[in-house]
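Just one protein chain is left out here, and the rest sit where they should.
After this line comes chain A, so read on.
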């Protein structure tokens, strides 16, 4: 008996809303018929039948949110088939439980984690800026946070505009610019041709002339076409002109490893851009940081490379509800205070690091977890101070090991806190290979929670 399964709209979709049923029990369907409409925060799609037969059962009611991909949503009886065979009861288990932290992937209740609640680390975004203790926090996705940041800055300063592929009429390839065209019009929210080198250069020229462009790259992979303009024109301009000509602008878009898109669409440019003097490089993890730092980036008089992450766009977090939430560039956040070992990460690496932290804390290791947030200027002080206290450092990133952020931190710690180290610094990184397509190989190529735990065990000499 064919089951109709909840489909994925994209490689990174994990769940969605079953918005509407277009068939009912007893309807005869053939392949190509539209059965239902499903929705995510990013898109809407129709589910078509690939089977022929009669709808015998609707398993998930219209309007249900948070339906996991591959969950059976209906049964279709082929001609001659008998009803009554019990469908498999349980949907395929989610690959890994959502982290039981504020930065949760799903709004659904977190699965009962092994970690005692009291020991779980907590993010406290209030600790970042000087916010009043009683500030109201609003839950939103990273995508919404970025969208709000841009909308607020577009409202605030008429010199700010956004350009890129599909940012306007399509509402953003990843829906980060949703609604901006409607509010700000086509003069300020500008669809470009597929011409990264050209529009990046054009935007740099506009910045020289005093505007404040926000350039969206559909992904940072495509920005390789434009890297000359980012580095040779934008980053070096102030210096080459003896301080005369500025390039106040933001280059932004999803960076890092997506899901199942293979080598050319899955890489992390954090270390590449962090290498370049003249650039500011920001790689946020939480929704609050995404908002507060993007606003800061747009206001910065310098060219900013703002590295988002496709997989994190849909994750939710608490964002302070204040009129103008701007975070300082260049300040790491201590996500959890601890005394035994320092884990430093940023962006998607923070997901592995936080999940590992939960488990380690549950096992009695007092982890100090630091989210760098800004990669240039790198907040060495926070890391060094922490290592002086813990004597041990593990770094976590999705990028390649050679010349990576972990390599840089390792060098700085050796230079500035050598005598405080009780163990060699260990790096957990993406593997030193182009990203493979096959699901099993891709998983192997990425860093994971177990590797972080193993590294912490090694530097703390626990077996």
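Everything that follows uses one rule, which is that contacts are C-beta pairs under 8 Å (C-beta built on N, C-alpha and C of every residue); 3 or more make two chains touch, one makes a residue touch a chain; residues count from 1.
The rule is simple: contacts and distances are computed from a predicted model.
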Name of the absent chain as recorded in UniProt (options "Cytochrome c oxidase subunit II", "RNHCP domain-containing protein", "Pyruvate dehydrogenase E1 component subunit alpha" or "ABC transporter substrate-binding protein"): "Pyruvate dehydrogenase E1 component subunit alpha"
Identified contact with the non-displayed chain, of A:300, A:342 or A:357: A:300
Options A:29, A:181 or A:329, residue touching the unrepresented chain: A:329
Residue, one of A:56, A:71 or A:233, that touches the chain absent here: A:233
Candidate in contact with the missing chain, chosen from A:49, A:147 or A:192: A:192
Residues from chain A at the interface with the omitted partner, ascending: 161, 187, 192-193, 195, 197-211, 228-229, 232-233, 237-246, 277-278, 280, 299-302, 329
